[in-house]
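Contents: one structure, followed by commentary.
Omission of a single protein chain aside, the complex is shown with its protein chains in their original locations.
Labels run A, B, C and D following the written order; every chain starts at residue 1.
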Amino acid sequence: MAANYKKVNRGVKLTLWERLYVMEVVRGVTITARHFFRNWVSTFRSYVSGNPAERGIMTIYYPEEKPVVPEAYRGRPMLVRAMDGKEKCVACGLCEVACPAKCISIVGAMRPDGTRYPETYTLDGAVCIFCGLCEEACPEEAIVMTHNYEGLVEYDRRLMLYDKEALLVPEDKLKGRLDYIRRRMYNKCNY
Amino acid sequence: MEDKNQLDLNTELMVLNMGPSHPATHGTVRFFLKLDGEKIVHMETEIGYLHRGFEKHCENGTWTQAFPYTDRLNYCSAPQNNVAYALAVEKLLGVTDKIPARAVYIRTIMCELARMADHYTNLAAGTLELGALTAFIYFVEARELTWDIIESVCGARLTSNYIRVGGLASDLPEGFAGHVKSVFAKNRVFWSEFDKLLTHNRIFLDRMRDTGAISREDAISFAFTGPCLRAAGVEYDVRKASPYLAYREVDFDIPVGTTGDNFDRYLVRMEEINQSMRIVEQCLSLLPSGPININDASVRNPSKEDGHTYMESMIFHFKNTIEGIQVPKGESYVPTEGTNGELGFYLVSQGGGKPWKCRVRPPCFALTQAMGHMCTGSYLADIIPTFDMINLIGGECDR
Amino acid sequence: MFDYTYLPSPNLLPSLVEMMLKIIFICTMNMAVFAPVLGWVERKQSALMQDRIGANRAEIFGFTVFGLLHVATDALKLLFKEDFIPRGADRPLHYLAPFIAVVPALVAFAVIPFGGKYMLWGHEANLVIADLNVGMLYIFAVASLSTYGAVIGGWASNNSWSLLGGLRVGAQMLSYEVAMGLTLVGVFMVYGSLQLTTIGMAQENFFHWGIFLQPLGFILFITCALAENKRTPFDIPEAESELIAGYFTEYSGLKFAMFWMSEFLEMVTISAVLVALFFGGWQIPFISHQGLIDAMGHLFGPNFGAIVAMLIHVVVFWVKVISWIVILMLIRWSLPRFRFDQVMRLGWKIVLPLALANIVVTGFILLAVR
Amino acid sequence: MGRLIDLCKQKLGGAVISAHEQHGDETVVIHKDAMLTALRWLRDDEATKFDFMMDLTAVDYFGTRPREERFEVVYHLFSLSHNHRLRVKMPVAESDPAVESAVTVWRAADWFEREVWDMYGIVFKGHPNMKRILLYEEFEGHPLRKDYNIRKRQPLIGPEN
Partner (left out) sequence: MGVTVEEKNLEAALGDSVILTQVDKVIGWGRKYSFFLYPFITACCGMEFMSAAASRYDLDRFGAALPRFSPRQADLLFVVGTISHKQAPILNKVYNQMAEPKWVFAFGACVCSGGMYNNYATVQGIDTILPVDVYVPGCPPRPEIVIDGLVKLQELVANERSSKWPRGKAQYEPRVKR
């Protein structure tokens, strides 16, 4: 098992036909024309049958058809709202520190029962780089990178400053991701 | 004779400013050209339009926080930058040998997938700017499929942020080998289509052959590395010269050219795509099971299970996140084979959680430097294939 | 040298009506059907070639018509776009250039027959606007005019990229104009005429089509035609990656659209010439011109039969033209572009000598046959 | 001690201030006045033959070292024929941030030296074109110096923030 150096075959000898451009044009056009006709037929067929799976083309008709993002996908970071309706976040500030873009700012407070919670939790969506370091830093699994990537676009930058209410999502909606990070990222057998 | 005619006609040189928002310069380079008709008499390159303070940021963040910044160096092959940086930090920590085998293999796989994606991007941009729009789209399609694999592992299409000091961010997803296999089957079909569309095409050949050539000696003195150096006939590949990761274990060919012109660079890249697929397939067959992270809480954050169970682990978690990994005083340089050439990280630690100095050796910085040398005396149109084939990546060149 | 038969004959009115109808037909065909529809065809075709679907979302009341409405939106948008004239530009010439570019492509159609001659109620209808006996010379003359549009546009814009583009256009057109003339000499020798209707009639027999009698001439002509059309692989005057947009870098709005349209119209003209010279014009393989008219005459009576035959011929002609347009577009989207000096070399060192050789060989064969 | 370090000490004698090997990287610290001859020797000698200048950078040890050796210019050399690497460093004083240019030794040094000037303000004497490369001419100061704040913007060209 080893790496070997190997000369590339650059001495592409052009036959007379190839030198005359004509064959090249024909060959190039054949390849593209094959794609063209194949896609034409398949698109037409899917148009008639109404079955998008029959389309030979690669295009996803995005706003109508949604692509399936892989489990690992890091979309918009969201806060987890526990089943009892309270934030899971304990305002420890690890995500604030861990964020390389410094887009999170938290003001913590104390509940009457002595547990800590974030009084305000602001995440600047215009600055966030979706790196997932906050998720990794969070000891409570309170901030997770959801699979959600829609609805991030705004006409005004100030609207992208998400507050706590905009970020909180019930836990059961984030089951998949929470499961993923426990299984694939922080599992004991990975260490 | 020619000079005399020019004197008679009282010609003057045309001064042209190409870029940085010129379609061929990728938005990050400016060429000052002096043209005699269509011939380039003098060429000066100005870079720095994408300087965004990579080193300063790394010095101001923890060792872990540098990963997102390394992603955005050579953004076409982010995992490679992650790996190179992680290797350099691990060398400083002295834990290079303790990285689990599975992590090493997965890193190798990611590096090679990134190399494929980068070459696809580069060739796509090259063909686009030579006017072959359909070939461009096919390259992007192939890259899209490769990115699907990368995304399923890392969670992001481009800026992967996947490698960590002492391991990986997450394990491979289920069904990874099958996914890779199906994608590679499609990629091989695409590969043969590119080959038919371009390699024997006389128009393409005429544009690429004997343009932007650089001799072996010049290439060495300009510190060329990677495909551009190998195209000039120099047998140097970090993967062979000083093997890292799992490259000792796998079998692959390193394509080498002869004349150092654009066509050789193109051929070397095309062949490297093939070889990368080979390496990935071998790595997948050799992939051991087991842990993916080093079991050392002072290097890699402990698992969440531990964190919830043991107080000590939780303390390490907090300390690693807030103060950063404690790296002993010292310095290290790790060369790796990036897609464009030798990608080395030179790290200086003065102890503590932040890098004192985090220098990346940008391969295309050296390549771009030679643009003037390679293009003077050729035609204006030759800038385009030459510039494409040196594969300037703004993030890496200007940092 | 000119014969004046195309001038109005004594019964002025029918001729005038016929003339007007033909002009209207060609103009609508080109301006209203081809130029916009080709924009759509090109977009859709390139999309399908590239495994994507292309423009399909513009809608009126829920109808998208396969993206055809995008052409209308483009036109509407360009119409309301700021008309920009750069500082230091030569204003009159800057205005004039797009018109110079568009008009020749349209005017060239005057001599291209899109059907044969038919007797309708005792009036002979000749489906060509002007049946010049030097038709091809006229096409060359007019086509070379369109060069001026690009050159003037490049010069008047006061921009180095435009100027470079204009220079390239000038050089490229000049080179290929010469070669194009010579490539067709073989065709004229074979058919013994410069009149496109005569050439069309001479191709009644399928095996007398230009492609069979002049295969080399055909390949050379298509090369020159592509070069004249300034599209990939010969799009160096407007090479995006080199010259940004070449000679029309400084044009916006409608004037830019006119340059764009001129390209499409030229493509139609080229395809029409190709069909007229090498692919039998309006002729249907293995069915003679008169044979079809007679057959239709049996079915529908002499006058209506002639009309039906005429329609069939016109449709056949346009179908041929459209297929050639599709092929030209396939070529345009498949190939990379040349370098400037390579285009020149191809023109002067390959196409021109081969065209001359073609003339000589054709001459010898003709001598031998006779 | 590594073989290369011994060779350097032997050949360069007093010019070598110190040398060490860490994690397998051999490093020699050379006096900056002897730099050019040393580099030329490293390139040309059969035993070393460093034909590649892989990297050139500088480090600012502001606050951790005396001001006479605040900066350190670092060369990473690589030899293709011997497949070995060497790190060459030289301390540069804050009061006189200038060293000899290595452009005549390796052409690659050209831009790398400009970058070091740009980022650290170390002048390379004899460099043909000592201009800023990554930043613009109007920029004041050298951003990678430790006393330059990361947020200190200079709205000379761009907008205020």
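As a convention for this text, contacts are C-beta pairs under 8 Å (C-beta built on N, C-alpha and C of every residue); 3 or more make two chains touch, one makes a residue touch a chain.
All values reported here derive from a predicted model rather than from experimental measurement.
Across the complete structure, the visible chains that the omitted chain touches are A, B, C, D.
For the chain missing from the display, the contacting residue among A:Lys86, A:Arg111 or A:Arg157 is A:Arg157, taking the whole complex into account. Remark: the residues of chain C touching the chain excluded from display are 43, 47, 50-58, 60, 69-70, 72-84, 240, 244-245, 248-253, 256. Listed by residue number, the positions of chain A touching the unshown chain are 57-63, 66-67, 100-102, 124-131, 149-157, 160. Within the entire complex, the positions of chain B that touch the omitted partner chain are 20-23, 26-28, 48-53, 56-57, 68-69, 72, 75-76, 121, 124-125, 136-137, 140-141, 143-144, 147, 157-159, 394-395.
Operating definition for what follows: only the chains that are shown with their structure count from here on.
Considering every other chain in turn, the ones in contact with both chain C and chain D prove to be B. Here the CA centre of chain A is 48 Å from the CA centre of chain C. Centre to centre, using the average C-alpha position, chain A and chain D are separated by 41 Å.
Listed for chain C are residues 49-52, 333-335, each touching two or more other chains.
Shared contact sites, meaning residues of chain B that touch two or more other chains, fall at 57, 134, 141, 197, 201, 203.
Chain pairs that touch, as defined above: A-B, A-C, B-C, B-D.
Per the touch definition, chain A reaches chain B in the complex via residues 1-10, 12, 14, 18-19, 21, 24, 27-28, 31-32, 35, 58, 69-74, 92, 94, 97-98, 100-101, 129-133, 136-137, 139, 141, 145, 181-182, 184-191.
Residue ranges on chain B touching chain D, taken from their complex, read 46-48, 51, 53, 55-57, 59-60, 91-92, 94, 218, 220-223, 225, 234, 236, 241-242, 330-333, 335, 342, 344, 346, 348, 350, 356-357, 359, 361, 365-366, 368-369, 398-399. Partner chain A is touched in their complex by these residues of chain C: 45, 48-53, 219, 223, 327, 330-331, 333-335, 346.
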